[in-house]
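All protein chains but one are shown at their positions in the complex.
What follows is chain A.
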Amino acid sequence: MIGHLTRRIVGGAIVLLVLSALIYTLFYLAPSDPAILACGKGCTPERLADVRAAMGLADPVWTQYWHFLQGIFTGRDYSLGPTVRHCPAPCLGYSFETSQPVTTLLMDRLPVSFSLAFGAEILSLLLGIGAGLLSGTRRFRWFDRLVNGLVLAGYATPVFLVGLLLLLLFCVHLQWLPFPQYVPFTTDPLLWAQNLLLPWIALAVIQTAAYARLTRAGLQESLAEDHIRTARAYGIPERRILWRKALRGALLPLVTLTAVDLAGIITSAVLTETMFGLPGVGQLLVGAVNQIDLPVVVGVTLLTGLIMVLANTAADLLYAAVDPRVQLR
């Protein structure tokens, strides 16, 4: 167990290192000169040289990369002409575009993304497993058909369409909800949930479809297993067979999927964030790409990698906890 965790951490670190090197090479060797962009309009050659030196672009690539890595652990200083900006550890770079350390930018956006992701995930798990359960047992044929139809519709509907319809219906037409505007959980939990409700639903539509389908298939498969037949032959009531025995096997594949989906929403729910005006990580990335704010792009990519690694490790640990046959080694 401890050995497994150690290996996962080392493996994760290697993944992140390779990822950062790749991203670094790709972007810093790209033809566009970040210094010209950072310098802005009316840039004089002297000022450009200053900016270039401040951004460390005068150094060879590997030196730049080495400074970048060092910065993550010790922090680093960026001298911009007369002023010196300190970027404390863990320093993922400095956005000259917004004059802020990338880490600060990310930390500001993460609560929004986490709120979005966890809420949407809980909602879609509840709805998806519920629908899958009801249709998987095939007690109500009409419901099974209904769920199958809805699943298809859910898969096929783009998230921006759902989002726009939700906004039109609840905010414009019925006026039950104000236009979403992020309120931190710590300020007012009720307002927080109220404002996030529509984005949660929009994201949940697609995921609920996937979870319902997976639960339904898993349930039908595990209800056909030999040990379920044994349980029936020993008179265990059908309800208990479903909840205590069949469901457990059916939900195992959901563990992995949930982890990946969660990480996906945190880092790349761009459409939803934009539509509902949520200042999350996805928006940050899109803005940075548009402005060629390379340090931010590198930072977001690394964060995405980190969250993926963490989510997958968590999924594997959870898997081992749920299924006694799985041994971590």
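One rule holds in what follows: a residue touches a chain if its C-beta (ideal position, glycine included) is under 8 Å from a C-beta of that chain, and two chains touch if they have at least 3 such contacts; residues count from 1.
The rule is short, and it goes like this: contacts and distances are computed from a predicted model.
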item	value
Candidate names "Carboxypeptidase-like protein", "ABC transporter ATP-binding protein", "histidine kinase" or "ABC-type sugar transport system, ATPase component"; UniProt protein name, chain not shown	"ABC transporter ATP-binding protein"
Per the touch definition above, residue among A:Leu105, A:Val151, A:Ala231 or A:Leu303 touching the missing chain	A:Ala231
Absent chain, residues of chain A that touch it	3, 225-227, 229-237, 245, 248-249, 322-325, 329
